[in-house]
Each structure stands twice: as C-alpha cells, then as structure tokens.
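Every protein chain of the complex appears in place save one, which is left out.
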Amino acid sequence: MIPVSWFVVLTLFLFSIGALGFIVRRNVIIMLICIEIMLNAVNISLVAFGRALEHTVAHVLVFFVIAVAAAEAAIGLALVVLLFKKTREVHMDEFRLLKG
Amino acid sequence: MEISLSLKYIPILITALIVFVIGLAMVIINQVLGPKRPYSEKYLAYECGLPPTGETRHRFDIKFYAIAILFAVFDVEAVFLYPWAITFDQIGFFAYIEMVVFIALLLVAYFYAWIRGGFQWD
Partner (left out) sequence: MWSSLPSFVAVYPEILLVVVASIMALADRWVKLKDVFAWITIATSVIALIMVFAVEGAVFGNSYAADTYGLFFKMIFLLALIMVTLVSPGYNRMVGIHFGEYYALLMFAVTGMMLMASSKDLILLFLGLELMSLSVYVLAALLYSDLRSLEGAMKYFLLGAFSSAFLLLAITFLYGLTGTTYIDVIAKKVFYPGLADNTALLLSAALFVVAFGFKVALVPFHMWSPDAYEGAPTSVTAFMAVGPKAAGFAAMGRVFIEALYNARVDWVEYLIPLALVTMFVGAILAVVQTNIKRLLAYSSITHAGYAVLGIIAASREGMAATMLYLFLYLFMTIGAFSVVTLFRQKDFLGEEITDYQGLSKTHPWVALVMLIFLFSLVGIPPTAGFIGKFFVFKAAYEAGHHLLVIGAVLASAIAAYPYLRIVMLMYMKEPEKDLAVNVTPYVFAGLIISVVGVLILGVYPEPVINFARTCCAGLIP
C-alpha cells in the first residue's frame, strides 16, 4: 500500500505547478487549465484520504469538485469567447482598459 | 511489507527504462542516419490522404463552443447519478425525492437554454 503522505506530496507538487503556471502564464486559456490542475491536484489527495480513512465523504466532495469545476469552466470559457469576439486577444496583459 | 511491495514494482521500472531508451534511440538514430529528400508535399498537413484545404489552425464557428459548453455542464452533472444508483436500495424513497429535485433543477437550466435559443443552429 502506498503511504498517504506520497499522495499529499504529489498533490502539493501538482498544486504548486498549477499555481505557478497561473501566475507566470498570461494566456487566459492556459490560466484556466492551471486552475483545473490545481483542483484535480486536490482531488488526488481527497481520494487518497478517503481511501485511507475508509470514508465516503471525501469521494462525495470529489464529485462536487468535478461539478463545480465544470461550471467554472463554462463561465470562464464564455467570458473568453466574449472577450475574443471583442478584442481578438486572449492574453491578460493586453487588457489594460482598467488600470490596476 | 512496504519494502516487498516496492520491490514488486522494480521490474516495471526496468521495463519502462528499457522502453524509454530504445524509443529515444530509434528517434535519434533515424534523425542522424536517415536520408533526407524533402519536397513540398512532405511538409503538408495530413488530412486523410486528400490535399489539405485551408490552415491547420482554423477557427470553428462560435456555435460549436456554445454547444460544447452546454454539453460539458450537463454531462458532468451525470456523475451524481452513479453514486445515487448504487446506494438507492439503502436510502429508498428519500433518495428518489432528492434525485427528482436534482433533475428538476437541471431541467430548469435545460429549459432556460432552450428558451434563450441555446439549441438553435441558425
């Protein structure tokens, strides 16, 4: 049996990759993918905890995360499509109308 | 216990290493030794053997995105049906009511998309 701590380490690695990618990359689509990586990194840990503790709660939470991630992706992609229609651009750096 | 388990994975590791090395070697040797006689058709994108039309990175109609987004949302909601179906025997009537409520809420979203013309192609 693989110890739970390995899964936690894997989660932390994947989560950091996602977070770093989100901060470094400026393409909105890539940023959305990075958020998905972060959410799925957490899912790995949740499933591992659920199995180690023999709970179903964690698995239920994973289902909810999947559903929420889909809803988030739908809204994010809709925004990207609208922005692209207006500006022909998907890079966050190009949106400078609001100074901030 | 743990040591013996991890020992069991060592053959897989060795196989993976061999596969990786051989695969990489084949690619590199081909690059180095293989004869190169390029002509323009070799650089064309492959499109089922026919002469390709248009760019490879070609834009799709926005309607595909709308359908894809709707599909993604409704598709993922189906994930909740599986645990429900498995535990239905244990929970009984309450589970039935819960799922009716859930489907009703999904139907609200479905009818909304319908009313707003989300399923119309033109």
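Read from first to last, the chains carry the letters A and B; within each, the first residue is number 1.
Methods note: a residue touches a chain if its C-beta (ideal position, glycine included) is under 8 Å from a C-beta of that chain, and two chains touch if they have at least 3 such contacts.
No experiment lies behind these values; they were computed from the predicted model shown.
Visitor: Considering the complete complex, identify which of B:Ile10, B:Val32, B:Ile86 or B:Ile115 is in touch with the unshown chain.
Guide: B:Ile115
Visitor: Touching residues of chain A against the unshown chain: what are they?
Guide: So the residues of chain A touching the missing chain come out as 4, 8, 11, 15, 18-19, 22, 28, 31-32, 35, 38-39, 41-42, 45-46, 49, 53, 55, 57-58, 60-61, 64-65, 68, 71-72, 75-76, 79-80, 82-83, 86-87, 92, 95, 97-98, 100.
Visitor: To test your reading of the contact rule: which positions on chain B touch the chain that is missing from view?
Guide: Contacting residues on chain B, toward the hidden partner: 92-94, 97, 105, 108, 111-112, 115-116.
The rule is short, and it goes like this: only the chains that are shown with their structure count from here on.
Visitor: Between chain A and chain B, what is the separation of their C-alpha centroids in Å?
Guide: Chain centroid spacing, chain A to chain B, equals 16 Å.
Visitor: Along chain B, where are the residues that touch chain A in the complex?
Guide: By the definition above, chain B touches chain A via 2, 5, 62, 65, 69-70, 72-73, 75-77, 79-80, 83.
Visitor: Would you tell me which residues of chain A are touching chain B in their complex?
Guide: Against chain B, the touching part of chain A is residues 1, 3, 59-60, 63, 66-67, 69-71, 73-74, 77-78, 81, 85.
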